[in-house]
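I have a structure here, written as structure tokens, and I will follow up with some questions on it.
What you see is part of a larger complex, with each chain still in position.
A and B are the chain letters, set down in written order, and residue numbers restart from 1 in every chain.
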Amino acid sequence: MTFMPEQKAAVLIEALPYIQSFYGKTIVIKYGGNAMINDQLKHKVIQDIILMKYVGMRPVVVHGGGPEITGFLKQIGKQSEFVSGLRVTDAETVAVAEMVLVGKINSEIVALLNRRGAKAVGLSGKDADLIKARKHLAEVYEQGEIRKVDIGFVGDVVKINTAILTTLLAQDYIPVIAPIGVGDHNESYNINADYVAGEIAGALEAEKLLLLTDVEGIYRDYQDKDSFISTLTLAEAREMILAGNIDGGMIPKVEACVRALTGGANKTHIIDGRQSHSLLLEVFTAEGIGTEVVK
Amino acid sequence: MTFMPEQKAAVLIEALPYIQSFYGKTIVIKYGGNAMINDQLKHKVIQDIILMKYVGMRPVVVHGGGPEITGFLKQIGKQSEFVSGLRVTDAETVAVAEMVLVGKINSEIVALLNRRGAKAVGLSGKDADLIKARKHLAEVYEQGEIRKVDIGFVGDVVKINTAILTTLLAQDYIPVIAPIGVGDHNESYNINADYVAGEIAGALEAEKLLLLTDVEGIYRDYQDKDSFISTLTLAEAREMILAGNIDGGMIPKVEACVRALTGGANKTHIIDGRQSHSLLLEVFTAEGIGTEVVK
């Protein structure tokens, strides 16, 4: 793509008010889905984060990694069982999850950011006790009743200790966080990365939580493509979850938004990560991308 | 102008390496010529400076104001005489020049920047003794000899006291400087704004000096439009001045570049201020605009 100088100028000037209003603000990015698998998209996400950093924002990255964990478990011949959509996670499984998330995916994101000129530092929830967690019980609907089932080392966030993030952000580092929590007895928990991102955005009172997904956003009726929602209030979001009007895969995203807003974040956005430079477009342009959930 | 999202993204991403490499760097801008007269251009220069500030650069603005001074002198019925292109400047004339530069042009630039979200502060050379000056003698070529002629309160820079600039830059202000110097007996001197900009860029060891002019740049032979020069070294620039190969109007610009580079600035650029957003294009894109003079 080549542009005339005046075209370039016009685009940069359009970005100015966004740069001004987000100066010095914390932006939490949940990085996952296609944007993490497709090499071209990955490359663009990295550029977008670097751009945010250099125009004065303070990005914090939280990533997932389900597919790679599944792949690795397969490689070591371990079958996964699922209860209500959650992987039953024994000690060996959580150890594999931690290794893949912390020692592979997190490391790679950190290295990509550093190669492009950032100063990124990888963290898991164990570092400086960033993510204190406890066991999450799965809920099974049986004969009209909800039964709580122990599925092992799947965790809920108990507390985010933001001290290490504050230290790193003050020195211009980009923290990159793997969704592993630590329990009272040092046991590791695999936690849904959307939830972790939401909790961290809340604890940091972030300006924005940006959730990269593989869909366009939220639909009032998820089977009706004409019912797309640009803006949703916290109250509406809660209501739609209760009413069962949110597609299963989107529930953790919307939940993450709710937690972020409740905790103290200012705005949250569910964005289509399959679109090239979607982060950048959301942050730097007037374009409405995906669905925003606001207070 | 409207663009597709991917076009916007492409432009912003092209700007990234420039944003990265000028982060935290001081950029001195000599603002003058058409860009100061034409309202549309003026508006765009202001936007460009704000953009620089918000992506982490530290702009310092030095402005001229010859035409307005002339206008005002006419209004009060004062005729100006010129010697070797320099206005003979008696006490009344320099008082008018100071009033127009400090109390009108400078104030207006400051207010425009503030209205767009910056924190600008106007300075003259008297503020905190920023520009110490002494009398400049005009050189007249008569009968093959150079004679020095006293033309009143036209000044040369003796010393730039950068303390107030450092204080303001550290607190994120944009200093806007009128080219009035102060002598040992508190007398005011009108100084060529190009020279002031060059000296300030040198004293601040600026990353860049950007001189807005009303021409495309420098020509090896200024009567041959094909002899345009993109890059000139300090040595070549000095040589061309001595050899008389630089057009009269361009001499102060090239001299300013020489002083900036000699003092400690890194790069200097003579830019066509008649082009829309020329500052922005110079700083944020790969486009070669005008002529750069380098060490």
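Keep this in mind: a contact is a pair of C-beta atoms (placed from the backbone, for glycine too) under 8 Å apart; a residue touches a chain by one contact, two chains touch by 3 or more.
Computed from a predicted structure; not experimentally measured.
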item	value
Full count of same-sequence chains in the assembly - 2 placed in this view	6
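Just so we're on the same page, only the chains that are shown with their structure count from here on.
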item	value
Rounded Å distance, chain A centre to chain B centre (Cα mean)	47
In the complex, chain A residues that touch chain B	1, 3, 5-16, 19-20, 23, 44, 47, 50-51, 54-56, 117, 275-277, 280-281, 284-285, 287
